[in-house]
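Pasting a structure here, questions to come.
Complex shown without one protein chain; remaining protein chains in place.
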Amino acid sequence: MSIVVKVVQWFTDPAHWSGSDGIPTRLVEHLQLSAESVLIGAVIALPIGIVLGHYGRFGNVAMNISNVGRAIPTFALLVLSFQIFGLGDTPIIISLTALAIPPMVTNSYVALREVDPDIKEAARGMGYRELAQIMRVELPLAVPLIMAGIRTSAVQVVATATLAALIAGGGFGRYIIDGLAQFDFTKMVAGAILVALLALATETGLAALERVLVPRGLRLLSAPAARRVAFKTA
Amino acid sequence: MPTGLFLDYVDPWINWDWLSTHIPLFTRMLTAHIELTVIAVAVGFAIALPVGVIAQRVSVLRGPILTIDGIFYTIPSIALFSLLIPYTGLTTLTSEIGLVSYVLLILTRNVVVGLDAVPRDVVDAADGMGYRPFARLIRVELPLAFPTIFAGIRIATVTTIGLITITAVIGQDSLGQLILQGLTDNFHTPLVVGTVLSVLLAFVADVGLALSQRIAVPWARSA
Partner (left out) sequence: MNWKARSATLAAVLAFALTAVACGSSPSSGGGGTATPKGTITIGGFKFSEGSVLAELYGQALEHDGYSVQFKLNLGSREVVAPAIKSSQIDLYIGYAATDLEYWNNAAGEATGDVNATTSKLNGHLQSLNLEALKPSAAVDQNAFAMTKANATKYNATKLSDLASIGNQIVLGAGPECPTRPFCKPGLEQTYGIHFKDFKALDTDGPLTRAAFANNSIQLGLVFSSDADLNNLGLVVLQDDKHLEAADNVVPIVRTPVATAEVTKILNAVSAGLTTSELVQLNSQVELQHQDADSAAQAFLQQHNYFS
């Protein structure tokens, strides 16, 4: 199959590994957009989910944020952001952050809710105050599920960052969109492969990170809950 | 913040004049969108059901099947469409193959989990009553797994409705075309219409499916 050969040639061409349209540059752009969005999203989502989960109130709010978040097509969100904010990284990061928030809210909410009530009572009985309860007792137990939520968000964001190319964003999506515009299938397929690999790498990389960071005992405790299916939006 | 240079062309968010004269366009795109959804979920289900059953029965295959599905799921849709285009062109087939792949993971996983959740005692009782494996599957296990499977169909449907908007980039008619038009024509109204219809469609589909489930199987509520 000649397209396979052409794609291999594309990857072995040194010109594609340097410059502003080179693979390293695009990789950095893609990761930068994704990381910023997930980080900002985490800063917003985690406190909300954790607090709601701790007090157990407004569980519906947490779920509804998630549902509404899923229903809006990401493509629409990107175009909307572009029309409001113009060109640049801002509209992209805003859309991606909006995408990153729901899974992290849901997961951190559920994570806190699932902490054994006996443990919570014991902590209260021992004199821990609210903040200390959260920080020293509940949060450590909730870590596996929260990390799973972050992983879900991250993979979703990395996948969706591909679409940023539609509003002149950088990243691997650039190869796909430009290839499509120029009917250059080689570039398009090469871009698709890079994107797929990056998404998979994010998934497995973060899963491995989870395994390293989360103590084994905790992992076993919350094993079934941690295996949530990532919601697909892009 | 954008300077006056760009904002000079901001139209009202909804240009009612344009909207009222373009209803046939909306109808066409909405119909195309619904068709794509129905085909993707139907075909996906038709494949996922047997595959899921096999994955659940044959423990050796379970891991690989779910892993392969999982890999496809992680790939962004536009990347998957791009990989298909050299072989299947800028056609509806390309969109459908991509969409079905994503539906497959959700449904296969739910079929497996649903069948897994059938209590061991019930399975044993069925065996005891003389059901053969296939009959047991059809008349005992699947009905019991139905709520979980149906939950998967709901998720798959809503997911697909969202993903279809991206197919506009490869020339497919759908509500995504309205969104794309909003972008290329620097025009708010089609973007708003496309987005609102898309969200409404997802909502109606979800509620409709939930109601259908309640009608068909009133005693079992989904998760």
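What to note about this one:
Here the chain labels run A and B in written order, and each chain numbers its own residues starting at 1.
Everything that follows uses one rule, which is that contacts are C-beta pairs under 8 Å (C-beta built on N, C-alpha and C of every residue); 3 or more make two chains touch, one makes a residue touch a chain.
Predicted model, so just to flag it, every value in this text is computed and none were measured.
Checked against the full complex, the one of A:Ile167, A:Val189 or A:Leu206 touching the unshown chain is A:Ile167. Although one chain is not drawn, the whole complex shows that of B:Trp18, B:Phe72, B:Tyr131 or B:Phe203 it is B:Trp18 that touches it.
Although one chain is not displayed, subunit B still touches it through residues 2-3, 5-6, 8-9, 11, 15, 18, 28, 31-32, 34-35, 38, 143, 171, 183-187, 189, 212, 215-219.
Listed for subunit A, the residues touching the missing chain in the whole complex are 20-21, 82, 86-88, 167-168, 174, 177-178, 181-184.
Simple rule for what comes next: only the chains that are shown with their structure count from here on.
We define each chain's centre as the mean of its Cα atoms; on that basis subunit A and subunit B are separated by 21 Å. Residues 1-2, 6, 10, 71, 73-80, 82-83, 85-86, 102, 105-106, 109, 155, 158-159, 162-163, 165-166, 168-170, 176, 179-180, 182-183, 186, 188, 191, 194-195, 198-199, 202-203 of subunit B are the ones touching subunit A in the complex.
In the complex of the two chains, the subunit A residues touching subunit B come out as 3, 70-76, 79-80, 82-83, 85-86, 155, 159-160, 162-163, 166-167, 173, 176-177, 179-180, 185, 188-189, 191-193, 195-196, 199-200, 203, 229-234.
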